[in-house]
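One chain of protein is taken out of this complex; the other chains stay put.
A and B label the chains in the order they appear, each numbered from 1.
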Amino acid sequence: MILRLAWRNIGRNKRRTALTLAAVVFAVVLVVHMIALTTGVHERMIEDNVRMHAGHLQLTGAGYLEDRTLERFVRWTPELAAAVDATPGVAAAAPRVNGFALLSNGSASQGVALLGVDPVREGGVSTWPERVVRGAFLGTGEREILLGERLAEALRVDLGDQVLAYTVAYTLENAYELFTVRGLIHAPEPRLERSLALITLRDAQALFAYEGRVSEVALLARDSSRLDETSRSLAAAVSAQSREPLDVNPWPVVMPELAQLLVIDNAQNYSMLGILVVVVAFGILNTILMSVLERQRELGVMLALGLAPREIFRLVYAESLLLCGLGLALGLGLALALPAAVFMEGHPIPIRGDVREMSEMFGFTPVISWQLTAWNPALATLLMTAIALLAALYPAAKAASARPVDALRSL
Amino acid sequence: MRRLAALGLATAFAAAAAAQDARLEPPPAQPSARALAEQVEATFRGEASFLDATMSVTSPRLPAPRRVRFQSWDDRGGKRSFIRILEPAKDRGTAFLKLHPNLWSWVPRVERTIRVPPSMMLQSWMGSDFTNDDLVRESSVLDDYDHRWLGVEPSHQGARAFVIEYRPREGAPVVWGRIVAWIDPVKLAPLRQEYYDEAGVKLRVMTLGGFRAVGDRQYPHHWSMLPLDKPGHETSIEVNAIRFDEKFDAEIFTHRNLTRRE
Partner (left out) sequence: MARALAEFARSLVRASTWRLALRGLGRQPRRSAIVLVAVAIGLGSLLVAMALQYGLVAQMAETAIRTEIGDLQAHAAGWKDTAPLEARLLEAESLAALSRARELAGFAPRLRGEALAQSPLASVGVRVLGVDPEREGSVSTLSSFLHEGAWLDAPRRLAIGAGLARRLRVAVGDKVVLAVQDVRGDLTGEAFRVAGIYRAPSRELDEAVAILRLDDAQRLFAVAGEISELAFAARERGALEAPRAEVARALGPGVRVETWRELEPMLDTMIALFDQIGWVMYAAIFVAMAFGIANVLLMSVLERAREIGVLLAIGMPPARMVAIVVTESVVLVALGVAAGFAFGFAVIFALRDGIDLSAFGDGLRAFGVPTRLTPVARSGDVWAPLAVAVVTALLASLWPALRAVRTRPAEALRKA
């Protein structure tokens, strides 16, 4: 009975309903988009970093994170490669040798991180192949090297020139090799660009006397939200193929600084979301309260006609909940179907000006991106329901406490 | 080579003293511990020395010990030295020239000279338990330590040996807590050095043997360095020839010599 009455009331005053409804719909759209924005920005940051460094998951010899030396290795056999590739959830895998070397040309010399990569597999995981600004990425050629632009400048070499790499091999011998500069890369950080050189995995294994071994296998996951699961299956798959104990670490362990940054940013974003919720809740509360106040006379008449205050409370509460429910449904529909949501996801807002240039320089994709996940509308629904339940409480109580005579007189 | 030995001293030695002291006889009144240390230093010292030696490095990483034969010309007074690798064949001709304060390395296979930066000078030399720094360190190590008698061991490898302790002075660039050295009472040459950390844990043992007369001194022709914290690692050196107080041709310490083909 109450529900039917409430429904009729909602239908009767279209303008009031429209305003309240608009407030709710609007709130839902805002909340959904704000969460989508947070998720989008974070996913983008993770993606950029993951592709610049060790992948979503990093497979290494046990203890590599604590002791990044040639002592810790993975035997990259065809069997291991097959096991890695066949692991469910693994999208791509790139084996790498991480070593240090002195590069020199005449009297110019520079200590660098020498990265040995598989020219075919690397592009599946990282963006290094796209970072070549002059020349070309590594291929089938022998003894070719890619240098950071600033490194090439410091060594005073250009495409086609030779540089000498000098290092201590795994076998503790001094090792030397001449490499031809095949390309120049634009690294995300200036410091990295001064101290990074890429050679092929095969050449790196020869230089470091690291036959069949690699320092790490960087893996890209199909679904970055299920890293734990993928990590477990990977650990199980590789343990059967390896004589040495191996570690599988997800990116937050490999890059704790990024993980911390995101945690702090999340705390910040949830504070923002909390504030948004407060503003929205008051908006809705005010709207409902206003509509109750404007209906004093009508409610007074109902009380005078013998309706119990408890029933008035229920009526107003039901009205509010119906309105909020309706608004939530409309809002979610609008937020999800809104071309904006789809459009944003596919077409992130570009960042402009100096910040754009700088972001690019440091390897951030210069966009503010949106991303919708299943969790997002669920959270919005939860929040809006809580808001509706709470926001309708006071106006309903207010309405129920009105005395018939006062209500009539107040007009 | 003196440098390598000095290094051994310079960077380290010591004894599980308390336990050992019980087995040791009291020391003689003369010579003093300091005088003994000076004698040990004198065994290796020479203004201009030539060395031909073979170094073997044993490591779990290597299927078999790796042997490197080299010759070195060390002109201490002129603050310069020259080292050339003879074996293995793949490294033959590789040479190091130190002209204070720079160190150059010549790599014949790629026909290039590299100026070795300080950071690399401090790294392991040719994969051994010695560093480039050990090859080029100029200062005397005598003043880095206080010396003290521990006693006389009646039967160290079947013979009497003086046992003294080197304690690094505060601030001296020595990582060890102490070094214990066994010294031949007749030749006044070092036989064994044990390196301890400050907590008293023995970390390295260097043994010297194969004494032969070189001029008026007894020189150890066999050395071995055993790092106890790295199981399976050992570096040993066989001295093929050593000569002290040579008269060096200035031509040796030149870039031309560095890049010379034999």
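Observations, loosely collected:
Note that in this section contacts are C-beta pairs under 8 Å (C-beta built on N, C-alpha and C of every residue); 3 or more make two chains touch, one makes a residue touch a chain.
Being a predicted model, the structure only gives us computed values, none of them experimental.
Touch with the chain omitted from the figure is made, among A:S107, A:S239 or A:Q260, by A:Q260.
For the chain left out of this panel, the touching residue among A:L3, A:L19 or A:A236 is A:L19. The chain omitted from view is touched by exactly one of B:F96, B:W176 or B:Y219, namely B:W176.
Only one residue from B:R23, B:R67, B:H100 or B:R160 touches the chain missing from this view: B:H100.
The chain not displayed touches subunit B at residues 12, 100-102, 118-119, 121-122, 133, 136-139, 168, 170-177, 195, 197-198, 203, 229. What subunit A contributes to its contact with the hidden chain is residues 15-16, 19-20, 22-23, 26-27, 30, 33-34, 37-38, 41, 66, 189-190, 256-257, 259-260, 263-269, 271-272, 275-276, 278-280, 282-283, 286-287, 289-291, 293-294, 349, 351, 354-355, 358-359, 361-362, 364, 368.
In the analysis below, only the chains that are shown with their structure count from here on.
Averaging C-alpha coordinates per chain places the centre of subunit A 56 Å away from that of subunit B. The touching residues of subunit A, when paired with subunit B in their complex, are 102, 104, 107, 109, 111, 164, 166, 168, 170-174, 176-178. The touching residues of subunit B, when paired with subunit A in their complex, are 57, 59, 61-62, 66, 91, 94, 105, 107, 109-110, 112, 114-117, 119-120, 123-124, 126-128.
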